[in-house]
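One protein chain is absent from this view; the other protein chains keep their places.
Up next, chain A:
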């Protein structure tokens, strides 16, 4: 028997061979087993009854949240005609001209949330501009004002004719821009260069002015929407857009020409070129008005910016005396000679929104832009509520798009640029020191309530540069040709644009979704396939060695997969699964269709891995369902007595690779011990003494290149990996996670997992099954195209870079983001630049789709404009990704230094270029409002687990955190994963944690600063970083509070440690008697998880003020404003920055 030659590795064993091997005497993994390959059929012990199986219902799984996503394209949506009337009526107010704008200020393809408070003067008229999104809000703007909310809600709407009423009151003497006196103290240059106006007048007064009176807030909410019209706003769109909805919207060419002429005339009249948003042209051209309602309706009624978040706290006007000292403001006033504003304008983001509206009216010489001013940093608290704001407006010149559409701007959740006004030359970019890059989330999960992407079946691309047709192309020669916006080539317009051959009717090209939407999905024809689209295939490699069995992992994994079987994408019953158990040998499981009895085949030849049976190992999930269920439910009992120490992961991966063959698919590696056997075995690395030293980076790098090159090979045959690490055994996460890193997969790490710890098991079960249920995008490639003169230089994220602009993603994970550095190679001459990303992928129903998003950005020669339109969240996201990359490539210390230096450079460059005190020392740190939080975010990044200094972070934890930083989109990566959210629970407003009736979203309480100053001994606080949540219980928390929150008598009875946060109302709509606080906190937690796309299911650490010091330490490291061993406090950090800038050493 020992003389049997091993089968040839390359050819799959034939059926005879397999049966012959199966016939060999059974020698398994037990003692005395032969090292040679033996396969034996092992009827799986039936020691466990089928009742072990957890039914999906019994396991407490919520019904598939991923289902909505996977059904995105197939969902039946109600046609527009079915919309309830109130919404339409509302839209048909003639005061909606803005929606005809070809370049709306903040458009977005999402339907608006139900309408929050209105300006009293216009109770039911919504200006699209003023519309903001509520999806990821921490506050619901719809919430009526309440005690304890310092922030008045933003006024949401204005009548479109004329000035907003508030503005009218507050600016009794509007001053035309050009008559402004010099305002050198703001660093604003006097001449308004082409493209952008200079805004600054009156703003410092606003900063210095007192916070608005409370009546202001109530005025803003004085006229709530009737609920009926609220609900009508949540609506869906048909896949193929109903032409009726567009009837009035597309403009016939003559009309467009007329418009253009009018615009040109107006441009000549206008002092500010930039401000002539087409909106007011529409507003002033009577014949255009009837078109507005339809367009507004088509756009979901407005300029809703997806993902937009409300800013509940006024960023500068209230709350912080230090934001700009009154004296500075006074000085500013004195110098400019500009009279102080009588009262403050609507503070914060409202002001910003108002300013945007104001800007629309600036042709009347009224407006200023409150977004563009500086703030002083020293002495103030960071305005973290600004994190919930929208990125700075992308202000495109008029006629940027070929069709006026509110959807034409790519929403920031899809693609976010660090600079929303791009310098024309590299020199200027270098001068600003700002990083220029994109953070792209190409496969974003559809938010609940978000309309699905429009689907187009005909693909039209530029002949030369292969750019997909997009809203920013121009039609020339009477509409017979279109001019590519990337390369400028004129292409023929295909016949089907205007003529439907099937029905032999004329078509209206202006309603085409690809000309209206910044993000569309094309159905790819055969030319985009190299083979028939593959089904979703999952191979689970489960560690069943002693280390894993001790943790109870196989049982929990089995039950989790079992409960998730219904949620695994399986649209047309083609999904295949396979299971491989790994210890010192490989355990395959064979299930024959129709026979529910799984058979275990054990292969102990690890040198020359082969697949023991040619069939019935890769199982069709639908056909073999019974057998799979039997297998998974017996996972625990099967390996309960396994004492094999060692793990042959490399061989298992090779076997899985052979099993998948040319099919491709996803290999989920569930690892609980170090791979010790096989070609890619890993030596344990001593960690302790290197932590905190420069050698630490060595531990973050892979030990060998085996996994890396395997991943590269796998990416080519469309195999992706997810690596899930369980337990605290050394597993060399850095090496094994390469598998996921280069194939576009995810890395999960559960260091404190144990089958006996209920919260941890719950967390694992939720996260893993959510992950399995996630939408799939298979055999994907992502290509990024940019206008001429721009070059993509380096990429960050989990992918395999196949060429300079092509990312290979065998399996694109939803909500993974990819960052790219962009260089300006040539001077840009055009007023706009474009980025187009195309994600070609196969969806779960086996359809090849191309998701194309086009982002247009204005260019400028003005350094102020560049600074004031920088997106600090995108910058922080890009910089943290670069820092993580650098930490692995070079040293952690280098990465931290580089990050700090970058911040220093940016502030220094702003000081030199844009402020009066360009040389010499200053006592204050001036920074553009748009970059106000940059120092805080830098500090938070420095203190984050991924980059934190110190010797107490195990490499496994750090690598997992680094991978998250690398893959999370800015909306989750910056906040909450870097800068956590903190709330006080003892003084929760009544509405917090409850579903807001106007928005349908759970309202969040006001945020606290991330500092221990905010913690008081009589309070209870919640800190949530997406991944974990901490409940800080003060020493003197009242018994009533404890009872209502945790059902304990008083604070001494509060347990310390990890819990799964209890829900005493059992998911009911109303709180259980006496547990109102518990109900509210559960609501808040639910909302916070939702904001992270339910990627995580945090456990709650109860951190008592006088409790476990370990937990306290872990929690305090998230208080980013405070000093700790790794980094200075926020104020110290600012002082350091100032000193360095004053010394000029940056």
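Note that in this section contacts are C-beta pairs under 8 Å (C-beta built on N, C-alpha and C of every residue); 3 or more make two chains touch, one makes a residue touch a chain; residues count from 1.
Assume contacts and distances are computed from a predicted model.
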item: UniProt protein name of the chain not shown, from "Serine/threonine-protein phosphatase", "Chromatin structure-remodeling complex protein BSH isoform X1", "Cornichon" or "Large ribosomal subunit protein uL29m"; value: "Cornichon"
item: Which residue of A:483, A:592, A:716 or A:1086 touches the chain not shown here; value: A:716
item: Hidden partner chain, touching residue among A:522, A:610 or A:742; value: A:742
item: Full-complex contact with the absent chain, from A:489, A:593, A:801 or A:1058; value: A:801
item: Chain not shown: contacting residue from A:705, A:952, A:1049 or A:1125; value: A:705
item: Footprint left on chain A by the chain that the document does not show; value: 705, 708-709, 711-713, 716, 742, 794, 800-804, 806
